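All protein chains but one are shown in place.
Moving on to chain A:
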Amino acid sequence: MSAPTTTYAAKANDNHRITEPALVRWGLTVVALVFLAMFLVLPLAAVFSQAFEKGLDVYLTALKEPDTLSSIKLTLITAAVAVPLNLVFGVMAAWAIAKFTFPGKNLLITLIDLPFSVSPVISGLIFVLLFGRQGWLGPWLDAHDTKIVFAVPGIILATIFVTFPFIARELIPLMEAQGRDEEEAALVLGASGLQTFFRVTLPNIKWGIIYGVILCNARAMGEFGAVSVVSGHIRGSTNTVPLHVEILYNEYNYTAAFAVASLLAFLALITLVVKTVAEWKVRQQLGR
């Protein structure tokens, strides 16, 4: 069995020829690892160590506090409204952009990206300008006894705006790469538009959707800037989890602040795991 051995040796030699010396390879690896440790692992560890500094009992008490519970509830409600709505908008926008040509298509793509390019504070201010007491629609809303800004609807609106691009942005390249062939095949075979969408388009973008939803959800629950502007920081009423963390921190209530923050950190970890699985599945779907 000498022939295969020589082939492998030749291969190893070839590989060796295009790689850098050991010193450079190890040097770069160490730099990368140190960077990761300092900027990603250390902060995450700090959050958990601070949260559990005074033991599990204090941690749980901090979470059971009514204001905290109400902030968790509000965050969950916000995500529960924003994510499904953006799922529908995102899938529709991506479908239109990836599978059809129409005038104004590029404008639509630019508009979808708008929330990414605007500072979250501005995103929040837009809603204050629109629905605030001095805003365009303020007097009309007042007359109808409806409150949007400094209330739950404003928080949900700002969250929808900020998280709008996530699902569409994830789906557009995926759907463009898949092309229109399968949809056309379905139509020729007599499928209706809805049948085509649910039996052909949707299964092909399933993992892309899950990926987008996970990112969208993480941002919806974690959004600070835009929500901060429209919320009014009313404890137990218009405080979301990130806003509540800030308030606790500003009150020097570190353990409670980090306990609540650890919830968001947990969310981040779960998001990462699901995201990795979804990414892998998307690659598989494209590869087939």
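In this section, contacts are C-beta pairs under 8 Å (C-beta built on N, C-alpha and C of every residue); 3 or more make two chains touch, one makes a residue touch a chain; residues count from 1.
Assume contacts and distances are computed from a predicted model.
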item: Record-based protein name (UniProt) of the chain missing from this complex, from "Sulfate ABC transporter ATP-binding protein", "L-lactate dehydrogenase complex protein LldG", "NADH-quinone oxidoreductase subunit F" or "YciI family protein"; value: "Sulfate ABC transporter ATP-binding protein"
item: Selected from A:191, A:210, A:247 or A:274 as touching the chain missing from the view; value: A:191
item: Touching the absent chain when the full complex is considered, from A:61, A:204 or A:237; value: A:204
item: Missing-partner contacts on chain A, residue numbers; value: 181-182, 184-192, 195, 199-200, 203-204, 285, 288
